[in-house]
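Read the structure below first, then the notes.
Moving on, here comes chain A:
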Amino acid sequence: MAQVEEKEKIRKKMKKLLMTLIEGHAFVVFKTRNGGEIEDVLYEGVDTRMFETMWIGMNIDELPRITPMICGVCSATHHVASVKAADGARGAEAPPEAWRVRYLINMGIHLNNQALHPLVFGLPDFLPIDVEKRSMFALSRHDPELVRAGVAVMELGHKVVEVYGGRDIHPINAIPGGVARKPPREEVEKLQERFEKHRGDARLFVEKGLEMMLNGKDKIDAYPPGYNYMMALAGPNGEYDIVNGKVRIINPQTGSVEAEFNDTGRDYLRFLKEYTVPYSYIRMVTTKWKAQNPREGTIHVSALARANVVKSYGVEWADELRDKLAEEFGKPFRHPLLATAFRLVEVAALYELIAEEVKKPIGDPIYRPPSRDTGEGVGVIEAPRGTLIHHYKAEEGKATFINIITPTAINAAAIEADLRRFFVGKNLGEMSDREVYAHAAAIVRSYDPCMACATHAASRDRIALRIVVADEDWKPIRMLKWR
Partner candidate 1 sequence: MVKITIVTDRCKQCLNCVRVCTAFDGVYEEGPDGYPVVARPEECVQCLICHTVCPTNAIIHEDYRETVLLNPDEKLAERYRNYI
Partner candidate 2 sequence: MPKLPRKDKYTLALVPLSGCGGCEVQALRAIALAKDLQDKYEIVYWPLVVESTKLPDHVDVAMIEGLVRTKENLEMLREIRKRATVLIALGSCASWGGIGGTADSFSARLSMKAIYGREEIPESSEMLPRAYAPADLVPVDYVISRCPPPYEHIMLTLRAIAEGKPVTTADSTVCSQCPRKMKPIKKLEFKPGPPGPDADPETCFLSQGYLCLGSVTTLGCGAPCPRHGIPCFGCGGPHHEIVERRDMDIITALARKIATLAGLDPTKDLDMVIEKLLKVYGARRFYVFTFASQILRGKPHGYAVKALVETRRDPSLRKKLEERARFAAGETEEPP
């Protein structure tokens, strides 16, 4: 009898939260001690679509049109990473004009996503906590001009991808060795006009968005960083370059560079380590030198990491905005919620860079035939959410090995670390559900996690919040429904 009582005492509780306003499905799992004190926080991805095995044995040249379907939100960036890796595997060297088209595809999707995240996921968080159904439409009631301008910028980003990539979602234009077609002149001219026309919208969107974020400064300060490293790709001398360059891992406390590696070749394997956890379909990533204790090697990748690594955006206004934020929050930038602000800064930079770039016509040649059909290639580029790695091997033109590390897979461990830093030690019983939810959501959303990507890849019935009573080994004993 005494033994049973003993057992009763060490029973623990687990609480699961479905995350909304992110791309895909994810749960935040809270593990609590007997008194309700939070002991551990986990981040769970719930499905996978097996992109890393499905194309094995098929033509490698077709991979750049298969991998965009990993994610409908940042498909174009997968397209470019994929074609970069396939270039390596096929021994192709794309001519500079083809690279310009590829840059524009990636820049277009960056512009779209960096506008989409603040609009749909990021800024609604800065609405008061008690507003039920915080969403883009609630934001639209709060500030219709901001949403209108944001939607215009978003559409413009999609349009760039459509003109240079062939389709707005899941583009097709880039092929190993170059690109398939130059965009028609009329389309490019229309695009130039639209960029001139919406310049005011972009300005308004960035200014209003940043203003809204700075008004919520205490909210940004409320969530301290919990991750250990930051990683981003930039040009060899720290230029703002989202396709080619060098990857740097930096220390977020001091800003010093801890490691540096190439964006092609197997280099990434020497610095990054993937591992499987029993509770999530995301393959977590840690730094190689902390492989023994992966929770100490968590890496943050996003616009925030780029803001620390990049020396200059190449657009004066964007640099000014960054300096202003530096005065406010200090350098290096660390607070996870600041990432949303830097998405807005990147909108300011990308808008000008693309407007400049579309003015120059694409020349010849745009294609150089690949030289081999057996080989290996890696493509590391910057996706809107951070560093994206594609790694392919081909034998006689058929894919035999595919490895994809997405930014959200890298971020998953960092999200967990941040959640832990905020929640561990707090008592779940003392917070209202709405509060717990809002805090967890604010941290998770600030990373703009793209779960479709992370799991290469909903909710259960109507129980989005649930508590599991578990024994000391965290084996569930029974489940309590929670409304």
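Selection rule: all candidates are chains of the complex that A comes from, given by their letters.
Keep in mind that, in the parts below, a residue touches a chain if its C-beta (ideal position, glycine included) is under 8 Å from a C-beta of that chain, and two chains touch if they have at least 3 such contacts; residues count from 1.
Remember, it's a predicted structure, so these values are computed and weren't measured experimentally.
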{"item": "For chain A, as assembled in this complex, the candidate in touch from 1 or 2", "value": "2"}
{"item": "Contacting residues of chain A [partner candidate 2, same complex]", "value": "18-25, 44-59, 61-62, 65-66, 69-73, 75, 120, 124, 132-137, 151, 155, 158, 166-167, 169-170, 172-173, 175, 177-181, 266, 269, 274-276, 278-281, 283, 366-367, 369, 391, 393, 397, 400-401, 403, 441, 450, 452, 456-462, 464-465, 483"}
